[in-house]
Each structure stands twice: as structure tokens, then as C-alpha cells.
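One structure below.
Missing here: one protein chain of the complex. Every other protein chain is in place.
Going by the order they are written in, the chains are A, B and C; count residues from 1 in each one.
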Amino acid sequence: MDGISPDIVAEHGLTSEEYDKILEILGRAPNLTELGVFSVMWSEHCSYKSSKKWLKTLPTTGPQVICGPGENAGIVDIGDGLAVVFKMESHNHPSFIEPYQGAATGVGGILRDVFTMGARPVANMNALRFGSPDHPKTRHLVSGVVAGIGGYGNCVGVPTVGGECNFHSSYDGNILVNAMTVGIAEKDRIFYSAATGAGNPVVYVGSKTGRDGIHGATMASAEFNEDSEEKRPTVQVGDPFTEKLLIEACLELMATDAIVAIQDMGAAGLTSSSFEMASKGGVGVELDLDRVPAREENMTAYEFLLSESQERMLMVLRPGAEDTARAIFDKWELDFAVVGHLTDTGRMVIKMNGDVAADLPIDPLALASPEYDRPWTPSPKLAEVTSDSVPAPDDPLAALETLMGSPDLCSRRWIWEQYDHLVMGDTVQRPGGDAGVIRVQRPNGEVTNKGLAITTDVTPRYCFADPEEGAKQAVVEAWRNLTAVGALPLAITDNMNFGNPERPQIMGQFVGAVAGIRAACDALNFPVVSGNVSLYNETAGEAILPTPAIGAVGLLERFDGSVGIALPGDGYALVLVGETRGHLGQSLYLREIAGREEGAPPPVDLAVEKRTGDFIRHAIADKLIAACHDLSDGGLLVALAEMALAGDTGAVLEDVNGKIAQHAWLFGEDQGRYLVAVRDAGALVSAAQAAGIPAQKIGETGGKELILQGSSLALDALRSAHEGWFPGYMAAG
Amino acid sequence: MTAAIIVFPGSNRERDMRLALEASFGRAPVMVWHRETALPDVDLIVVPGGFSYGDYLRSGAMAAHSPIMREVKARAEAGVHVLGVCNGFQVLCETGLLPGALMRNASLKFICRDVHLRVERADTAFTGGYQKGDVMRVPVAHHDGNYFADTATLDRLEGEGQVAVRYCAPDGAITDAANPNGSQRSIAGVYNDRFNVLGMMPHPEDATHALLGGLGGKPLFDGMAGALKELKGAAA
Amino acid sequence: MKAKVHVTLKSGVLDPQGKAVGHALASLGFDGVGDVRQGKYIEIDLNDTDAGTARARVEDMCQKLLANTVIENYHVDIEG
Partner (left out) sequence: MKAKVHVTLKSGVLDPQGKAVGHALASLGFDGVGDVRQGKYIEIDLNDTDAGTARARVEDMCQKLLANTVIENYHVDIEG
């Protein structure tokens, strides 16, 4: 037996208490291979040891939910025998080290989570956070991450239909790359990971195994420090063409009855996939590593088990189905190997060169992983910022121009034009609106009339100021974005990006954010069906802003029923739906124009959100609304400007702010609001009033300028500010 | 009329193409797997967009040597109409059916957006749905669409009227700003010297539905359907 | 044996990648940088035993696949 010193234990990211538990489970000391297996299985990334306690409190059920968290991705019923399968996942640390490959393999990983379940991936999204634009590394990271996401998604042929991107100095040393995939499956052909049937063959397919990313899973759970440059593991390189083959081959095999269970090899590769499959099915596994296709020579058992080589899957087949399966993988020119079989021992026995390299009980490893109730302190509430304490601009339209050309509000065209957002031919609404909208195709390619709306949202500065209110806001903004295109919001996936959970303030942010998500999901019948946690996003003790990114999916019974943000032309009335109070705390106006990052974020009234959104959705269905945009960052005037640019149509704003200070009226970020363009303002306003929802006409569309009390701003000038920042910034490097 | 679409393992716009062809031709095209060595009797062969074999070496390089492309080449030489879009254009150039090469975009970035194309001639079997000088709005989605040929070849292509479509401004003006990839002389698509083979970078198939990218590419498919039917009638 | 293949753009063919590299070097503050050209470098392990045959085979590979002779030149070295 190898001598396992305390240093080796520590290098594997295990505490001495955790090591004692290993000794207790095994009744002996582990060998190095076994220790490696424990270390990845019990890493924060795989075991959710700090977050489990809190994640359990999220609402995960509803009549629409077919499968909630716990599987590779969440599944929601969309009628007509179809289901939507989706999840979001982070690849933060790898993307900081090698932005192109880190982001690319992030996309590859989340695609596999979705097609593993029998779904054809039909859309990708990405939620990105970078450091300050002034930080010397930012440009390089933006350029690599965007190219990597595009390089992978474009090649596999899945459209990237939206996402988000923010800059803030808290991400200088820890960028966030969260990728989401949405797929469509036939409801009666969904595949799960629970392995059953002692004797059934265990099959490995896809790329060969190399020494890629060994210890990636433990790295993802470790805080960066000065010498992480030295500890760099072998970086995983993505091979999107192989992934494309894997998608097609798996879907082809899934049309037969050969598969009992299937699981992609994600973080911690062969180890975590086989443990999870066995544990879920209550079986044992025997694997022979000599049969695993290897890319490199002399790989050890430790390396085989911990490798994170990409584009690999593990399957349990029905006995006798090997030949059917092999023929399909041969057709797609992918490696295929029977590497073991299921047993009834409840143990994982790993053989290599005729010896037993590891012999571990499955359930204690998979289920008895540590669960911590980490100490936490509630985040202090911040004072409200009153509008009279915030200076009004000399010229609101000039302030608008500044805002529209600021890093967080400018156009993301530079990003999304590098993504193929049209492949598959089903894109109804391209990036640039509130949500991406695609027409639903069946997994066999057949066209339907349904549409799916997809969005990702979170406003980290709100979450930092008040994690609970901020997380609530993230959920309602996602819900609003789906509503604004006319879709019925179905469910969410959450990607919780936080700092070091061993610090009580950070843990307090996490606990607060979970509470906010819970409250919002409950109130909106908007359950969490999948998610991912990324902790330890800190460098030298500086944590990122708490960033619970929400990915959400909504359904349009008819894809032709969606509306966009573009003003449709001259002669429409602009109606503001929802109540405006002029909340300037944590607003972009406060930060970008007044130079202050302060105060409480805008409060969320969940009942009002629900009532207002339901009203908007019905009005869209009733064809009362020609264009719609929810109000978020930058408030009313920014929303109007975005609608005007999208439709190349100007507008005249009326002076109707009443008692609210003009700058608070124009730039306040009160929640629960939508700006709509309608033919008949009277009809919409009275319908709103009947539903108890504030609504007022605030202007009219027309011309090529925005006009506000006699002063005006040409759309061309606004457009160059809005479109100019990103390409200008990237070219300046 | 029947069309065939060649499917490589990394093709990813074959479905988009199938839907567009089906809508204009009134029947579904035959999908032909890259390992096939024979083609059914068809009036049109389409090589669709995607990343044929991953395209890591050079776009279309490996596909040009696939068994099925030998057959496509023979058919083209026998006068069958062949359309290559995006990766299909790259494959046709690599195969030698079309002159020139497609290099990395001048920006070095993948680019996906709508462009405008000026139809340089409307008297071919591909462009009968347009008038000469018409401007169509269709998307591009490529990394290697920067058309290159040496000056002599370019002069010859222009002289023989083999330039099919050029990137232009919405009003038809040929400007550098309207060229998304730096292609020589704003070329977006070319014919072979017999005008039965057309290769183009933009995706007309993704602009054949009013709500899914608009109708800018629809006349191309309708025009092909009409012209090929006529040819078939004349031959019969 | 090992073949080392260089595939470079013909002179007269614009090289967007080389140009971008040159530009980036200048903006990083490297002065006195003239023309930059970027090509491919491919190493191939071969089980040939005769250098002459190996070279002929690799040149054939270049013609057929590794280079696009419309725009590229190639150069083969055989070692070992």
C-alpha cells in the first residue's frame, strides 16, 4: 500500500476529518488511486458539500416538471409529446487559465449534459462576467472566451441565441463563464443515468483518454493563489467535431432500445460518471482499465480515473446490444469499448494489468460525502438612496448617450456576431432582444408550430448590495424577459457563482441568494429544474460579486405569436405598464453618471410582478401589443432607446412624470415594468386599469430622433455610441 | 425535380437546406451520406454548410477527397446542376469544380449576420427568381469566407460573367463596409465556366420564411425549381 | 522516420493572419517589425525506411491534402 502522508491528503484538497472518514469507510488506508477518487468525489464541485443544505430548500416541482435537479439536466413538459431539457454550468477557472479552450470545453460539457438525456441540443446561451475593462487581462480574456464559445458551438451546429455580459473589477482575477444548453426530447424517449441489471455491459464511447485536466474538479473547488500558475494542470482541449459525431451517434443509438443508462464524463471523468450511475441504480461496477481507449502511453489507474478528457460518454447497455451499438459508433468513426460490467456487490472494483487498482464501496463515497452547515452571517441591509440626493443631469439625453455607450449597457453585437445564431434554421428572435426565440423542432428534425424563449439574467451589483433581493430580481427579470416576448415562463436553471464559502459573509450571500430565488420561484410557479454551484471564486481574498445567474425557458404555443423589442414604425403609442417610483439606488445612472455605487437595490414585489407579467402576456396573445421590452438596467429611457435603435424609429416622450423627479423617472430601475408600442393606447390602458395595473401613455413613435421636452438626440448618434464601445475597446488592444 | 443533399459527418445546415428545397421543389430532397459512392438520378446536387470533417486543416479540404465528391464531380462534368453553400462552396473550390480559394475572414473572426447581395446576372438556372441588379438580404455565418483568386483568374471570372453575387450595401452599391470578410472584389459567389455549378458563402436557405430570417433567399430556390423543371421538360 | 512539412502562403496571396499578428506585435510595443507571414507546420511519423520513398509519399500528401496549391506552397523535410 502506498504511504499516504498528511501532505498528500492536503494536496488532494481533503481535510484531516475527511481523511478520517475515508479510513472509517474503508476500514484501511486508501491507496493513492483510491485517495484520488475520494478527492474528486468529495470535491466541492462534485459533492456540493457547502451548498447542499441550502439547495435542498429550492422549489423543484410543478405540473410541468418531468425531472428536476439531480440528473444531468432538468426536463419540462411542453406538450404534444415533447419535453425541453436544459441546464447551465460554469467553466470559470479553466477559462481564466486558458480562455479559448476553457470556454470551448465549457460549451462541450453542457451540450453533453443535455444530449445524454436523449435531447437534441437546439440552442445555447452564455452568461459572462469579466473584470474591469481597464484591467490588463480583460481584453485577452474577452477575446478568447468569445472565440472559444463560438468555435465550439458553431462547429457542432447549435445556435447561440443569447446571453449576457458584464464588466466589474471584482471579476479581475476570476472571470465567470456560464454556458447553458437547451434541447428537445420526445417525452417517452428520455434517458437517465441510473445503472441497473447486474451483468449488463458498461461501454465507453467517444474520444480516447489522455492526461487532460487531471484534478480539474478539485481545482475548480480551490481558491486561486499566487502559485496557481505553477500548479496548472494539463489544460483540456475541446474537439467540437468529435462532439458533433457523439451527438449524432448517441441520438441514433437512443432511437433503438439498446441503452439502459447513460452518463457523460464531465468533471472527474470516468470516476464520477461510473460512481453516479452505479449509486443511482444501486448496483456495483467492475471496470477494466486496460480496455479504456488511451491516447497516451503508460497511463496509470490514477490518471485514467481522474482524467477529464473531453467528448466521452459512459453507457450501460442491454445484454446483447453491443453489436448494434458498435455498428453505430463505427459509422460515426468514434471509439467504442466494452470496459466492464455491472455487479451486485455495491462496490466499484477497478482492475488494471490484472491487479485490483481500487476497490471502493459505492454508496458511502457517493452518498455519504461530507455535508457542511457552514457558519454564515446575514448580509447587512443598505440604506435607500433618495432621488434628491442624486444630482440631475444637465441634459438627460446626453446622459442617455453616455449610458448607452457604457461597457455594461452597450450593444453586445461584437459578441453575438461571432456566434452562429441561425444554424438549424429555427431562430425567430436573434440576440439583441429580451429573449432568444426559436421554433421547436422534434428531435428527428420535423417542424412544429411551437416556440421556445430563452434568457439568462442576473444583476450582480444588486446581489452584492442585497443578496436576497438581488437573487429575487434575477429570477423576476428572467421571468419578465420571457414574458416580454409573449412566452409562458416554464422553469429555471441556476448557476450560483460565489466566493469562498468558508468565509461567513460569503456563505451569508449564498444563503440570502437561495432565499431570494426560493421566494421568487414559489410566487411565480417557476421551479428550479437544474443548476450548478461554483464556489471559491476569489483571488487573494477578493471575492467576486455574488452572481446567481438564472437561465430560464418559456413556451410559445405558436412561434409566430412572439413580439420583439423593435419599434415597428411611425404612429404607435408608447405605453408604460407598471408602477414607477424612481428608484435610483444601485442604478446604472447612479454608477455611470453620478459615479456612485450605493444603496439598496430596487425592491421586488412578487405579486405585482406576477400580475403585471400575466397581463402583458395576455395582451400580446390578444395582439394588442406590437413591440415590448421589459425595463431593467438603465430604466425607462434606456429601454426606449434600445427599442428605437432596434426598429430604427424615433419617438417623442411626453412630460408625464408627475411628482417624480425627472431623472428618477427616466433612469430609475423600479422592477415590474414594461414599455410597449401599441396602435390603441386607450384600449391597453383601460384593460390594464381593469386588471388593477398602472399604465400610462408616455409618448409616440416617429422620426429618426428621440425627443424629450424640446431637446433631441438623433438615432444615428445614439447608435454610434451604443454600437461603438465594444468593437472600439477590443480593437484598442 | 429531385434534389440531393450531400451529408458529411460535420454538416450542420443540411436540415435548413432540406426545408428550403422542400418548400420550393414541392418534395423532399434525397439525403446522401458522404460514404456513398453513387448518386441517384437527380436534377440538383447541393453541398450544404457546416464543418464537413471538422475542417481543422483547411475548410473543405478533406471533404473534397471523400468518395461521394468524386461522384459529384463526375455529375457536374456531365452537366448536372450543383449548388455549394458556405462549407459547400469551400468544398467545391477544394475539389476544383470552382476556381479560387476561401481564406480566413480578414477580421479573423467568425461572422454571423445579415448581408446584402447584388445579383450579377439573372439568366442562369440558379438566379431566374431575381432580376439582374436585384439586392437580396440573407445571412452569412462563416470563419473562412474571404474569396481569393489571383488577378488573372479574377479578371477572367469578371470577363466571362462568372461572378454570381457580390456583397453590397442595401442600395446595391459595392463598398468595403458592406463586405463582411475581405473577399476580393466583394465576391460572395461564383459560377464555373459552364454555369451549372454555383458556390456562395451566404445562406439563402436561412432566409426562406418570413418569420425566420425573412424571404431574401426564397427566389433563389423558387427560381431553381422553375429553371430545372423547364430544363427537364426541354430534355424530355 | 519523421516528415516535417511547412505549408506557407504563396507570395502575392494576402495573409490576414500574418497581418493581424504584425499589427498585434506593433501594438504590444515591438518596433521594427516588418512583414509577418503565418503558415502551418505539420509533423508526421512514418514507418517508411527509405528517405526517398518517404519524401515522395509526403509530397503526394501535400498535393492531395495538406496544401491548397491555389494559394499555398509546401516544403518537406525528412528526418531520422
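Operating definition for what follows: a residue touches a chain if its C-beta (ideal position, glycine included) is under 8 Å from a C-beta of that chain, and two chains touch if they have at least 3 such contacts.
These figures come from a predicted structure and were not determined experimentally.
Novice: Which of A:Ile8, A:Ile66, A:Ala198 or A:Val237 touches the chain that is not shown?
Specialist: A:Val237
Novice: Among A:Gln101, A:Thr181, A:Ser273 or A:Thr580, which residue is in touch with the absent chain?
Specialist: A:Gln101
Novice: Just checking the interface: what residues of subunit B touch the absent partner chain?
Specialist: 53-54, 56-57, 61-62, 65
Novice: List every residue of subunit A that touches the chain not included in the displayed model.
Specialist: Looking at subunit A, the ones touching the missing chain are residues 97-98, 100-101, 207, 210-212, 232, 234-239, 241-242, 295-296, 309-310, 333.
Novice: What does the interface between subunit C and the hidden chain look like in terms of residue numbers?
Specialist: 6-8, 18, 21-22, 24-25, 28, 30, 32-48, 57, 60-61, 64-66
In this section, only the chains that are shown with their structure count from here on.
Novice: Counting in whole Å, what is the centre-to-centre distance of subunit A and subunit B, each centre being its mean C-alpha position?
Specialist: 36
Novice: Round to the nearest whole Å and give the separation of the Cα centres of subunit B and subunit C.
Specialist: Inter-chain centre distance comes to 29 Å.
Novice: Two-or-more-chain contact residues of subunit B, please, as numbers and ranges.
Specialist: In subunit B, nothing touches at least two other chains.
Novice: For subunit C, give me the residues that contact two or more of the other chains.
Specialist: In subunit C, nothing touches at least two other chains.
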